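In this view, the complex is presented without one of its protein chains, the others remaining in place.
Chain naming follows the written order as A and B, and within any one chain the residues start at number 1.
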Amino acid sequence: MNRIFAYIVQRAGMIDDTAAELAQAARKIDASQTPIAVVTGSGTALDMACDSLRSFFGEVWKISHEALAYPNAELVRQALVRLLPEKSIVLISHDHFGIDLAPGLSIKLDCPFLSDLVSIDQVSENSIKFVRQEFGGQVSAHYVCDLTSGAVINVRPGAFRAAPDSALSGIIVDKSDGLGSLAAKRRYVETIVAETGDVDITKHAVLVSVGRGIQEKDNVTIAEDLAEALGAAVSCSRPVVDAKWMGKSRQVGSSGKTVKPKVYLACGISGAFQHLAGIKGKPFLIAINKNAKAPIFQVADIGIVDDLLEFLPELTSKVRELRGAVAK
Amino acid sequence: MEILVCVRRVPDTSENEIELDSQGKDIARDELVYSINEPDNYAVEEALQIRDRVGGTVTVATVGGEDDEEVLRRELAMGANRAVLLSDESFAESDGRGIATILKNFVQKEKFDLILTGVQADDGAAQVGGMLAAMLDLPFASLVNSIEVCGQKLKVSREIEGGNKEVNEIDLPCVLSIQTGINEPRYVGMRGIRQVASVPIATLGASELATNSNSVGRNAAKVVRIDYFIPAQGKGAEILRGSREENADKVAELIAARGGLR
Partner (left out) sequence: MVDTISAISTATSSLPLRELILSVNIAGLLAFSYVITRRLQPLLRAQSDPRFDRPLRRLQTVGKYWFGQWRHPRYKFAGLLHVTIFAGFLLLAARAFSLLIQPVFPQFEMPVLSGRIYGLLTDYAATVVFVCMTIAIVRRVVFKPARYQAPAEFGKWRSVDAVILLAAIAVLMLADSLVAATTLGRDHGTLQPLAAYSLPWFFRQLLQTHTANALAPINFGGSVLHAATFYFLLCYRPFGIQFHVETSLFSIYFSKLDRGTVKPVRWDIPENNLDQVKSFGVKTFQDFTWKHILDFYSCADCGRCADQCPAYAAGRPLAPRLLTIKARDYAFRHYPVFSKFDNGHALVGTIYTEDEVWSCTTCGACEEECPLLVEYIDKIVDLRRGLIDDANVPQSLQKPLKALESRGNPYGKLEKKRADWTLAAEFKQACPVKILNGRTQAETLYFVDSTTSYDERMQAIGRASARILQAIGEDFGILGASEKDSGHEVRRFGEETLFLALRDHNTEAIRGAGVKKIVTSDPHALNALKHDYNDLPPIEHITQVVARAVREQEMRFRPLANGEQVFAYHDPCYLGRHNQVYEDPRAVLDAIPGLKRVEMTRSRDRSFCCGGGGLMLFYEPQEEQRIGVLRVRMAAEAGANTIVTACPFCLTNLEDAIKTAGLEGKMTAIDFAELVDQQMVQKRPHKDSETKYETAGTGD
C-alpha cells in the first residue's frame, strides 16, 4: 500500500473537523500506517495549524511559502506535485477547496481520482471498493479503483467520525526547502463576505428551516408565524434561495451558513447532503415532509409525514397555547 | 473570444424518480427523461452573454452518441454558433479522466480562449473541468458564480463556505467550472429547436481526435462503477403517527422540553 497523505486546509491558523475525519479515513484504508497531514501556508498561522494537527496525525508536513498564505488551489497543487512522493494516496475533504484542487492534482500526479467518497467497503493491496451517492442521494453506487499508481480521494465531510481516543502527539516536519518558487496564472484578489441581512441565523438556538416544500414565496409567512411563536428564526435550503423566496443570508448548507442550533425543524426539506452539511453540533432534528421516503427521515430524531402548509399552522397554535399555559 | 462549453446529457433529477431496475444493479432507465445537465445550461448561457458582450463564437461539445445530439441541438437553439459531437465506439465506458482526455484532444485541434463546464452532474464527480485544465496546462477555477472580462484576463468569483465569494484574477486561456445561479438562462422552446433542426452537427471520432485505447474507453478506466444500490436504512427518525393535532401537541412539548421556547 502506498503512502497516505491528508491535505488539510488551514485558514488563519484554524482547521476544522474534517482534519480528524481524514485521519480516520486514512486509518480505514490502511490501519498499519500513521497518517501524514500536509498543510500549507505561511507565518504564525501555519504554525498554529501544524500544532493543532499534531493531535490527529503522526506526522505533519509543514509547507511554508508566502505565496501560500491564502490557500490558492493552483499554487497548492504545484507544491504538492513537487513534494509528494510518487504513487501517493492523497485524501482531501470534498468541499469548495477540494473540488478546486483534487481533479487537477490527480492528473499531475498521474493517478486516479475518487470523488465525494461516502464509505469504504473493502481495501486490498492494490484496490479499493467504495461507495458514492448519486442523483441527489436517491441511490448509492459501488465503485472500484486501482490504487497501484496511488490516488487522489475526496472524502465527504462527516462521512468518517473521528475516533475519540486516538489522540496523538505527532511530529512536525518542515518540507518548505524543497519547494522552490511558485507562480500561477490564477491570483487571489479578495473575499467578499456575505451580508448577514437583518437576521443572523448562526446565532439562533432554534431554527425553522424551509425547503422546496414551501412551494411559493407567499407561504414563507407560515414559517415566520411559527418562528415568531417560538422566538426562533427562519432559515432555508438552497432551492428556496435560487427561487428568490428568501435571501442568501438565510441559507443553511455547504454553500451557505453553518449553524449550531439546539433545535432544528426541517420543513419540506428533502435532506440532501449539501444542506445537512451546514448543520453542526447534533441538534434535536424534527423533520416534516409529505414524502415518507425523503432522506431527511434517516437523520432526523422525530419525523412527521404531513403537508407542512397544514402542519405548521397547527403547530403554531399549539405552541401559542403552551406559551399561554407556561406564562400563567 | 472563442468559447467552448462542454456539456452533458443526463437524466433530469427533478423530472425523474430514480429507482433500481428489476435486477437491482442498475437504475431503471426506460422511463427516464433526459435533458442538459443543469449547471452546463448555466455555463452555455454565460458563454452566450460573454460572446454578446465582447464578440466571438460559442461552441458546444459533448462526448457521447446519437442520443446526445438532442442536447447539442437545444443549445444551438439557445444561440450557440456551433455544436460538435465527440463519438466513437472506443469511447464507451470511459471514466472521468477518459472523458477529459477526449475533450483535451478536441481542444488541441482548435483554438479556444475560454473553456466552460458545469460544476457537476447529478451522477458525476465534479472532475472533468479540473482534469481538462491540468491536461492542457491551463489555469482553472471551480464553482464560478460571476465572470468579468478584463482584456486578456478574467475576474471571477468562486462560491465558498458561508455564502461568501472568493474573487480571483485568472489569465486567458483558462478553464472554469460554472455553478448554478450565475445567471438566468434564456428559454428554449420546441420551435427554437425546430429552427435549428437542419444545422449540421459535426461528429469527430477516434481517428480525427487521435485518441488511443490506452487513454480512453473501458480499458483505460481506473475508476469503475460496479453497481447501483439502495443502502439498508438505519433506524432513522421516530415517525409520529397520531392525528395532526396530536402530532403538533407532541412536537410543541418536545421543543419546550429542549428549551426551545424562549
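FYI, a contact is a pair of C-beta atoms (placed from the backbone, for glycine too) under 8 Å apart; a residue touches a chain by one contact, two chains touch by 3 or more.
Treat the numbers as computed from the prediction; the structure is a model and nothing was measured.
Touch with the chain omitted from the figure is made, among B:Glu66, B:Glu89 or B:Glu184, by B:Glu184.
In the complete complex, the residue from B:Gly56, B:Gly162, B:Gly192 or B:Gly205 that touches the missing chain is B:Gly192.
Considering B:Cys6, B:Ala43 or B:Met78, the position touching the chain not shown turns out to be B:Met78 (whole complex).
Taking the whole complex into account, chain B touches the unshown chain at residues 12, 14-17, 31, 33, 35, 78, 184-192, 194-195.
Criterion: only the chains that are shown with their structure count from here on.
Taking the mean of the C-alpha atoms as each chain's centre, chain A and chain B sit 21 Å apart. By the touch rule above, chain A contacts chain B in their complex via residues 72-74, 77, 95-97, 99-108, 112-116, 129, 131-132, 134-136, 138-146, 184-194, 205-206, 230-232, 242, 248-249, 251, 254-258, 262-263, 284-287, 292, 296-306, 310-311, 314-315, 317-319, 321-323, 326. By the touch criterion given at the top, residues 11, 13, 17-20, 27, 95-97, 100, 119-120, 122-123, 125-131, 133-135, 138-143, 155, 157-171, 174, 180-181, 222-231, 233-234, 236-240, 244-245, 247-249, 251-256, 258-262 of chain B touch chain A in their complex.
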